[in-house]
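What follows is an incomplete set of chains from the complex, kept in their original frame.
Lettered A and B in written order, each chain numbered from 1.
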Amino acid sequence: MPFITVKVLEGKTKEQKRAMVEKMTKVVTETLDVDESRVFIFIEDLEKENYGKQGRLFSDLDD
Amino acid sequence: MPFITVKVLEGKTKEQKRAMVEKMTKVVTETLDVDESRVFIFIEDLEKENYGKQGRLFSDLDD
């Protein structure tokens, strides 16, 4: 029943995503008292050109 | 006025999306009593590597 969206800067590896999904599901299952089969996680890769903070594009902050 | 987001696993064809948009707009128009011109639909293609359920990445469940 929990539907979780994780917006994260592009570049994370499949191994990182796999570990995150596994452990996050466990955390949610335990703390919210829901069954593992009901936990859905969506990952959204955030491009540096599409992310702004402090008034600047992240791709510019990189420089 | 209804703004609808449809998150769906990648791989749907343009024909499927076209049919869904047409019929979903009709359903919303009729049940919520709004004008067709006010129905906006956004489709988000969900990559298998970015979708987790039951603690595993969908791209792993595929195997």
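Here is the rule we go by: a contact is a pair of C-beta atoms (placed from the backbone, for glycine too) under 8 Å apart; a residue touches a chain by one contact, two chains touch by 3 or more.
Keep in mind that this is a model prediction, so the values were computed, not measured.
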### Query
Taking the 2 visible copies as a start, how many copies are in the full assembly?
6
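Operating definition for what follows: only the chains that are shown with their structure count from here on.
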### Message
How many angstrom lie between the centres of chain A and chain B, each centre taken as the mean Cα position?
### Response
20
### Task
Could you please specify the touching residues of chain A with respect to chain B in the complex?
14, 17-18, 21-22, 24-26, 36-37, 39-45
### Query
Contact residues on chain B for chain A in the complex?
7, 46, 49-57, 59-60
